[in-house]
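Would you mind keeping the following structure in view while I ask a few things?
The other protein chains are all here in position, but one chain of the complex has been omitted.
Going in written order, the chains are labelled A, B, C, D and E, and every chain counts its residues from 1.
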Amino acid sequence: MKKIVALGELLLRLSTKDYLKFSQVNEFNADFGGSELNVLTSIAKFGLPVEFITRLPKNDIGESALMEMNKYKVGTGHIPMGGDRLGIYFLEKGASIRGSKIVYDRAHSSFSTIQKGMIDWKEVFKDANWFHWSGITPGVSQEAADVCMEAIEVANEMGLTVSTDFNYRANLWKYGKTPQEIMEPMVAKCHVVLAGDYASKQYFDIDPEGTTEKELLISLCEKLRNRFSSIQKIAITNRGSISASHNTWSAVLHDGTTLHESESYNITHIVDRIGAGDSFMGALIYGLNTYDDATALNFAVAASCLKHTIYGDANLVSKEEVENLMGGDQSGRVQR
Amino acid sequence: MKKIVALGELLLRLSTKDYLKFSQVNEFNADFGGSELNVLTSIAKFGLPVEFITRLPKNDIGESALMEMNKYKVGTGHIPMGGDRLGIYFLEKGASIRGSKIVYDRAHSSFSTIQKGMIDWKEVFKDANWFHWSGITPGVSQEAADVCMEAIEVANEMGLTVSTDFNYRANLWKYGKTPQEIMEPMVAKCHVVLAGDYASKQYFDIDPEGTTEKELLISLCEKLRNRFSSIQKIAITNRGSISASHNTWSAVLHDGTTLHESESYNITHIVDRIGAGDSFMGALIYGLNTYDDATALNFAVAASCLKHTIYGDANLVSKEEVENLMGGDQSGRVQR
Amino acid sequence: MKKIVALGELLLRLSTKDYLKFSQVNEFNADFGGSELNVLTSIAKFGLPVEFITRLPKNDIGESALMEMNKYKVGTGHIPMGGDRLGIYFLEKGASIRGSKIVYDRAHSSFSTIQKGMIDWKEVFKDANWFHWSGITPGVSQEAADVCMEAIEVANEMGLTVSTDFNYRANLWKYGKTPQEIMEPMVAKCHVVLAGDYASKQYFDIDPEGTTEKELLISLCEKLRNRFSSIQKIAITNRGSISASHNTWSAVLHDGTTLHESESYNITHIVDRIGAGDSFMGALIYGLNTYDDATALNFAVAASCLKHTIYGDANLVSKEEVENLMGGDQSGRVQR
Amino acid sequence: MKKIVALGELLLRLSTKDYLKFSQVNEFNADFGGSELNVLTSIAKFGLPVEFITRLPKNDIGESALMEMNKYKVGTGHIPMGGDRLGIYFLEKGASIRGSKIVYDRAHSSFSTIQKGMIDWKEVFKDANWFHWSGITPGVSQEAADVCMEAIEVANEMGLTVSTDFNYRANLWKYGKTPQEIMEPMVAKCHVVLAGDYASKQYFDIDPEGTTEKELLISLCEKLRNRFSSIQKIAITNRGSISASHNTWSAVLHDGTTLHESESYNITHIVDRIGAGDSFMGALIYGLNTYDDATALNFAVAASCLKHTIYGDANLVSKEEVENLMGGDQSGRVQR
Amino acid sequence: MKKIVALGELLLRLSTKDYLKFSQVNEFNADFGGSELNVLTSIAKFGLPVEFITRLPKNDIGESALMEMNKYKVGTGHIPMGGDRLGIYFLEKGASIRGSKIVYDRAHSSFSTIQKGMIDWKEVFKDANWFHWSGITPGVSQEAADVCMEAIEVANEMGLTVSTDFNYRANLWKYGKTPQEIMEPMVAKCHVVLAGDYASKQYFDIDPEGTTEKELLISLCEKLRNRFSSIQKIAITNRGSISASHNTWSAVLHDGTTLHESESYNITHIVDRIGAGDSFMGALIYGLNTYDDATALNFAVAASCLKHTIYGDANLVSKEEVENLMGGDQSGRVQR
Partner (left out) sequence: MKKIVALGELLLRLSTKDYLKFSQVNEFNADFGGSELNVLTSIAKFGLPVEFITRLPKNDIGESALMEMNKYKVGTGHIPMGGDRLGIYFLEKGASIRGSKIVYDRAHSSFSTIQKGMIDWKEVFKDANWFHWSGITPGVSQEAADVCMEAIEVANEMGLTVSTDFNYRANLWKYGKTPQEIMEPMVAKCHVVLAGDYASKQYFDIDPEGTTEKELLISLCEKLRNRFSSIQKIAITNRGSISASHNTWSAVLHDGTTLHESESYNITHIVDRIGAGDSFMGALIYGLNTYDDATALNFAVAASCLKHTIYGDANLVSKEEVENLMGGDQSGRVQR
């Protein structure tokens, strides 16, 4: 089996327990996460080899992050240790009508100081068939964007499939470049895209046209495809936010000709929705390496649906759990 | 800005974790609360200066209560320390079809032994424009009722607005007086009232008339206003209890001529509904000091709606969080 | 009051907290449970004397189990200590669309090595009027089945009512006998049965006939009654699994002539559904000793409905709480 | 085996975790304790039947206290439920040079309102051979003192051994009587006494004479014996407080002619020293019912030495653990 | 009473529980601390008004820090909110022969970006008589050093006493200036100094001379005084590190003519030694405002000795607790 490789920032997640407000706590749950890492952790759980490229500080906190990746069989053999600090995000878990709140403390992170030339991409991609990145990575710093472009180029040269999740974050992109000038050439070398209308507007000023939901989705896919000829498949997830504890969840996958539509799930009593998009991306990559497109989509939606019941950034469900849900069992019965 | 002052009992709240029954636990969460204090904590979070008058025992538990009030910027500069003990309530948190259960252990509290003359109300009210009390305060003891009447009278003399929350508690009023004989002269000097049909019946034998819900509400307001000419505004909250975890919530405000009706909220996955009425009262007082009546009502309903997602007695949401919900966003989306 | 006696295995339950996956935890909640014990704990909470017969290892874990039974007034005076180990089950608590997962580690347990002659059933049943067992007990080992048959026979001789819960578990019955050959003679001496169509099919190859749900239920009861003439009453519970956090719950009781049907409850925000069937059985036994059949059924359904809100294997609600729910109050209001 | 009976107050103990100060915590460990109950719990762990007489409020907190006594096989069959509240003590656990701090909240407790005639002592003492009380009991209220005297008299009539622990508490004795006038006639009917020089001075104005420690101890015993002819055995414990985490511990037992002296233990890394005196008393009562005087003393000292390593009010060590320490093994080696 | 003012950085402290290694935890205790804040918290606990000047980010973490200061009555009225982030330090608590380990993550903090002119020192010092800073403050950044110098100058102009704790930290001082060039002019305007031989060497290349410990101490004091004529009093603490759990602790105070020497304490079973030096400084400032020099020294040593038993950065003991220890009671007896 060939490896899936991703590049991105790993963050320390400090979250309040039991829906407490920041001012009520004197302890934080401490976990590690980050969009691209979450994607890989999902894939590793499903059984494919994966490797993560990031930069971590050379201290005990960086070491702990390495150990956590070891635990979930995420390869860490090419991470250049160094820099000042691990980025952090503080999470106040919401419930019901009160949404979760994130306070970022990721400025000046080790990852933001990664440099071109630090990674021997030829070596990294030797046994790999896929490279994944998200819009967060180039949003962190010029250096991170440069390394990401460097990876995309080597990946294309070596014939890997390149995927991206648009993942637009308004509070990034602070280093003097617009998202559009950075993203345009990068997306132009990608084959699989997890898009979204808001991000497509922010990055590329694309406005889908149509009156029905479906027409709008198809229009968005076509406009992206017209802009970026490299793109082969476009996925779009659809979250209906009824409350912080109750969402609906579905997705589509456009393969150039057909718009595959997934089942729509009703998810109440949500445990943790952070990382749901990443779990979709991870399961989609796994699926596209394993199934036909329609099945890959359904696998990805079912997997990410289950993510809403898993604490933490990463989806820790097994392939069997996902397939059971795909098979139609949403009953939540006790498995003995 | 002028201060909001309140008089009432502060209780130590000992609650079970994770919906456990009393017989299952060997630890309690320990927090401080009490109807009038909860009102002030809300107001302080919104940014107005507040001061709480109560009586606390001169020991480490009383000191801890003071520190907790400091934390939330509730003024404690005029609290006469002394007496035997801090009142306690034990809370077994319910869920679903099982309601929460409260065991009171508040007899013989320090607050029940507060005495007329202990508080220099003229001094306390110097920079204040509002005095609040609830029906719990005079229900505790003759002494507490006397001090409350003393405060109401000075407040009226000094031109403060006086508000009350009827808050009828059947397990109080054990010192030989009927609620009616005590409450009648006190409510007669109040300007803003948080009423309710059950409490109005218990205290004043008032039966609203009408066939529709709205007619009954208007009737109740008119009867109260006829009985107590001082009253300028009457608010009434309306809780629909579908289960311990699912309620509906709305309120009305009658200003003498108009019955303002709030939006009605559907609140599932309730975190903690204790103190929701107090959070309404606090936000209403804040609102009446800040907005027009209709907005004040909507602010109060939205604030108290959010209280159902906050652990503890007091509402710790910010003005921005309330205004966001008032603006219509009930989606509970993650705020980054 | 006469005692209710039961025979069965007591297990150590090791469960993850807060819906975490097994791989995420470094601590387990530790509780004791087991189908027949859960039945007795319920009954003891309602006020009848009970006694449990099992086998426990002679070590500190076995001692702790004894103490837990003491706590809930479950008699332990005739338990033959010995054998290798306490059976264990690991529980990964699910939520929403992800069901709970149980990993059994009960092989080679002390209970599986109980022997005929270890229990002086005449002595045990001296002050008793009821003996209860479930299909789990004979499924554990030939020895456990033999002791169960021994108890059933003495109970019949001494005029006790004998009840059973079919409780079919596919992962038991590994000692070389089919469930049918073992269960047939045992059920043939029972008077009250908690049945179910799946278990009836597995144990006795019974297929109910009919088109409506009610016809099927009556058919099942009649077929069981035709097969086992000793049976006087048959109860069947009906769980609708909408998700791991949302179920519907009702039951019927057939007394030979009439099919009593209970109210149906809608239970959202489930806290812990393990042991709900046992809590039904316990409340039914209590009810049949206390009320008429229809009331007993309603009591049992209301009690087991409340079990879904109680952490742990056993139902710890009081008779008053059940009667309050039977009386129609599902509002979950705070009880002060 | 005959029962050991004791009369006293049961308190809810709310303690801070991990040596935190009261102002640092938002949760308390919750346990039950009380001098005379602690004595009985020890004895029950060693295997003798025991019964506790107290008064508990008729609420869920009182019920939980009953269940805890059930757990440790402390008989509760004659407890008159009623009164306002369970007494509480708050415990701030100290370490090193900072001692633990106790804040009492026991005024107006249910036990303080126990009344003569509530207990049928003849019935209680039917199968008993020993009655124990401590100086705390009559210090609580006139009513408690009356009931204690009532019990002592019936115990003497019925030929039980009566033991007392002087246990002087300066913050009790607030009901208008001096300790001396109350204690004098009560101690005059006791046979076994756990005394101490400070308490003997406070209660009876006794000043031991002598120059060596041993002379002083013998003098104290003789003066007590001269004052109270009923006394057969006097025990005195000796704690050397090097710090909150490091004590020395020994005791003597005077049987009228001989002063038995125990081994002296050096106890560092103390886990919880609350209740050590009670554990001594419990083990002494057990020892005097089981061994000769010298062995009883050594058993009691070893048992109470181990108590310093047990969290909570009560000593939960087994007879085997005590005998192992008596045998000289203080090594704390791992027992596999 | 006049205020004590301090300037410094406030850090979020994230510590492992129960002596766990960083790699073993998935939660951190979260507290706030910082050398100069710790000094003020101590003083506030003893009863003097205090005010802290720092810079905090304008987010929920900064707000929580403000609330914590409110709780302990540390004034926060002049803190300019802004900047990127709150500095963090990770603490792995050691025990026995393994020392605690700190990982700093304080680069790019809000405090490091404080600017001259942000603080109206005339206003801040209006009701103050004392200004305190430590060597950490100018070590953070040029900007912090500038603001500190600004404060020292205004304080001198307005006649305040200025104190400093040398507090040399090798991992600071990274902005291109040597500690010596920065510290020299600042210490030259100080009146009370907490010095140390290592810091004196690092900052000012001072080598004390002499053969006995006392000669060396006196030499150090004289050399400092010769170098900085403003200095009136020099304190030096002396820690003997036997293990992470066992230290000795004493101090001296040189007033220009006399070297006062404190009692030496033996502290085993240390709970938390972080902040002990700060607690000494705080108690010394309180003492010098309250007692004579010798008593101030003894108060400071006793207070900081107790700090070793208090979890967290700040010393939360009361004046009574300190005076009790000063009075010679190191027994750690239970205070009832």
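The rule we apply is simple: a contact is a pair of C-beta atoms (placed from the backbone, for glycine too) under 8 Å apart; a residue touches a chain by one contact, two chains touch by 3 or more.
Remember, it's a predicted structure, so these values are computed and weren't measured experimentally.
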| item | value |
| --- | --- |
| Given D:69, D:155, D:172 or D:305, the one touching the chain that is not displayed | D:305 |
| Residue among D:129, D:248 or D:330 touching the omitted chain | D:330 |
| Missing-partner contacts on chain D, residue numbers | 71, 265, 267-271, 305-306, 308-312, 316-317, 321, 325, 330-336 |
| Interface with the unshown chain - residue positions in chain A | 67-68, 70-73 |
| Chain E residues touching the omitted chain (full complex) | 18-21, 23-24, 94-102, 104, 169-171, 241-246, 268-269, 273-274 |
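Heads up, the rule we're going with is that only the chains that are shown with their structure count from here on.
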| item | value |
| --- | --- |
| Touching both chain A and chain D (chains) | B, C, E |
| Reference chain E; chain at largest CA-centroid distance | C |
| Centre-of-Cα separation between chain E and chain C, whole angstrom | 63 |
| Of all residues in chain E, the ones touching two or more other chains | 26, 67, 71 |
